[in-house]
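A single structure is presented below for examination.
All protein chains but one are shown in place.
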Amino acid sequence: MSDFAQHLINGVAAGTIYALVALGYTMVYGVLKLINFAHGDVMMVGTFLGYGVAQKLGYEHQSSLWGVLAIFLAAMAACAVMGFLMERFAYRPLRDKPRLTALITAIGISFTLSYGFQLDFGPLPGAAPRAFPEIIAPREWLIIGDRAVVIWNWQVISLAIAIGLMLILQALVYRTRFGRAMRAVSFDHRTAALMGIPVDRIIALTFMLGSALAAGAGILYAIKDTAIQPLMGLYVGLKAFVAAVIGGIGNVPGAVVGGLLLGLVEEFVVGYSSSSWRDAVAFGFLIVVLLVRPGGLFGRVAAEKV
Amino acid sequence: MPAWLRGLVPVLIAIAVLAVLQLLLGHLPFFVYLASIVGVNVILAVSLNIVNGMTGQFSIGHAGFMAVGAYTAGKLSFLLKDVAIAGLPAVVSDQVQFLGTLLAGGAAAAICGFIVGLPSLRLRGDYLAIVTLGFGEIIRVIVQNMEVFGRALGLSGIPQTSSLFAVWFCVFLVVLVARRIVGSTHGRSLWAIREDEVAAEAMGVNTTGYKVRAFVISSFFAGVAGGLFAHFVPIINPGSFTFVKSIEVVVMVVLGGLGSTTGAIVAAVILTLLPEALRTLFLQLGGLGAGVSLAQKVDQIRMPVYGILLVVLMLVRPQGLFGTREVWDLLPRWIPRARKGLT
Partner (left out) sequence: MRSALAAVLTSCALALVGCEKKASAPPPPSAPSGGTAAAPSGGTPGVTGDTILLGEVGSLTGSEATFGISTRNAIELAIREVNAAGGVKGKKIEIRVYDNQSKPEEAAQAANRLINQDNVLLILGEVASSNSMAMAEKAQPAKVPMISNASTNPKVTEIGDYIFRVCFIDPFQGYVMAKFAHDNLKLTKVAVLRDLGSAYSQGLADVFERKFTEMGGKIVARETYTKGSTDFRSQLTAIKRASPDAIYIPGYNDIGLIARQARELGVTAKLMGGDGWDSEKLFELGGSAIEGSYFSNHYSPDDPNPRIQKFIADYKAAFGSVPDSLAALGYDAAMVAVDAIKRAPSFDRAAIRDAIAQTKNFPGVTGTITLDDKRNATKPAVVLEVGKGKTKYVATIAP
């Protein structure tokens, strides 16, 4: 029983990170219908930026609340700028072209970032993994029995951030003018433009928001799993993408639920069956969900326009 | 000339040309290796173009089908290594076995294509992409878990029976099939599905049926490409058939122009040779006195440069090199055109 509880906690912790990265995927997809393959790599860049800031501030194990905030904000702001540049120069010129072309530029950016960061000269980090400083000092939040079940403070913090972000984003999309504009652009960006909505600005802002989210998710990921390296975006990005699709891509609560579900499924496969089939089960789960509910758990299958 | 013979003319010409090339160039190992890699990538790109280009579906699991073909053919060849067909000289028996394993690899991949395609081709748009991606990953996990497939180490000891001739004859076959599809009723239906699936269905096109058939043909050739690959590398391991490999093939198809067979060929050739060419270029630069360490570092720069080139190419020519046209559509007027629709 106690290890069931521990598996549950592990699964939720892993799922939280998937959910946070999936949020960025889902927002960009919702507005642009673009699978932004570079999203995971933006996350990687954000994490390395956070690492750089932490080094500059000289944190090894412990830091103040302000320090943590500075690390998060610096990385998120820098990634927002990066997201803006990517959108402006790599995606906007291709907006009215076949969707596959934008996908290829996304792949190109992904290759450039993930392989570029493997270079070991100049300010680039090289391929070796680095240990992210423990900017949130790890503390047991709850211990049951003789350390049979342990919950850590950062697990609670991450989950709270993920759910908080989900609620904020949901409110942003459904309660604000900006959100209404986003939904209009998502529905039909040409008509939206005719209605006086500044389409370019809305898309750019969405991109910046998504990239900033990725940076935040990356740092939380680094707090959880310590090691950061240039290819991490590829692995986490793929899983997060799967999570977004399971939840129904383009849907904000769907991304969070999808992320948590994927985390839990993976966890319980390892816990109660064989760990070597973990990835196969994750993707098998995805396929089954798609076959039963082609739009994902929360997605709607839009009626075809004739 | 009787009609049935006319259909064979291109095949005979191809055989003759390839046999001559084999005799002239077959003894240059590096050339043969590069040509084989290029050939395999051309087969992958042209076959994926049948699904992604002509039918307008979006599959990103081609490496998975390639893996099925490679492991099936590789394992069979490995098992048959010490078996010879009675009454035939060893070399002939080897080649017959090689052919058999290629067909088996293709067939296995085609069966997988059918199993994956039938349910998922009913889904629209990006979801097929995700299902194929999932399939590719599942294949990799299966291979990693099975002792018969050598797990992480992969299959080794596959006889190197592939040759320049074999690879490029398969290239010829896949191109022939692709061109024949374009010119046929089948191709027209695929084109209709690509342009507007609902309208095509309204016109009485069995969309699921056509899509599944296109997918199965595409998977078959991906399997053959994998089989060839296994016989010249000649070691296969799960690391060769990752998601990144699938993406490379998609990039070739998009770069060449979705729906353009010759475009896919040109793009596959360019993208396969580009890293090798960059290597040569950087070596030349590094040789100018900057010394050994530069030459070593530059090899690492190849992949980021490749990524940047992709972005630039897409921005400059978003429709791909040829759009939906073929090479000869771009030739000056006075050169005689190939006839449309080789039926």
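Each chain carries a letter (A and B) given by its place in the written order, and its residues are counted from 1.
Quick note on the criterion: a residue touches a chain if its C-beta (ideal position, glycine included) is under 8 Å from a C-beta of that chain, and two chains touch if they have at least 3 such contacts.
This is a predicted model, so every value here is computed, not measured.
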item: Options A:Ser64, A:Thr191 or A:Ser276, residue touching the unrepresented chain; value: A:Ser276
item: Touching the absent chain when the full complex is considered, from A:Tyr115, A:Phe207, A:Phe241 or A:Phe298; value: A:Tyr115
item: Which of B:Ser47, B:Ser120 or B:Ser163 contacts the chain that the document leaves out; value: B:Ser163
item: Where the missing chain touches chain A, by residue; value: 3, 6-7, 10-11, 13-14, 115, 118, 120, 126-131, 138, 147-148, 150, 152, 224-227, 231-232, 234-235, 266-267, 270-271, 274-276, 278-279
item: Residues of chain B (touch criterion as defined above) contacting the omitted chain; value: 3-4, 7-8, 11, 15, 18-19, 22-23, 26-30, 33-34, 37, 89, 91-92, 94-96, 98-99, 144-145, 151-154, 156, 160, 163, 165-166, 169, 173, 180, 229, 233-240, 276, 279, 283, 292-293, 295-296, 299-300, 302-303
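We take it that only the chains that are shown with their structure count from here on.
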item: Centre-of-Cα separation between chain B and chain A, whole angstrom; value: 33
item: Chain A to chain B touching residues, read off their complex; value: 35, 90, 93-94, 97-98, 100-105, 107-113, 115-116, 118-121, 238, 241-242, 245, 249, 276-277, 279-280, 283-284, 286-287, 290-291, 294, 304, 306
item: Sites on chain B touched by chain A in the complex; value: 52, 58, 119-120, 122-124, 126-127, 129-131, 133-135, 137-138, 140-142, 144-145, 197-199, 243, 247, 250-251, 254-255, 258, 297, 300-301, 303-304, 306-311, 314-315, 318-320
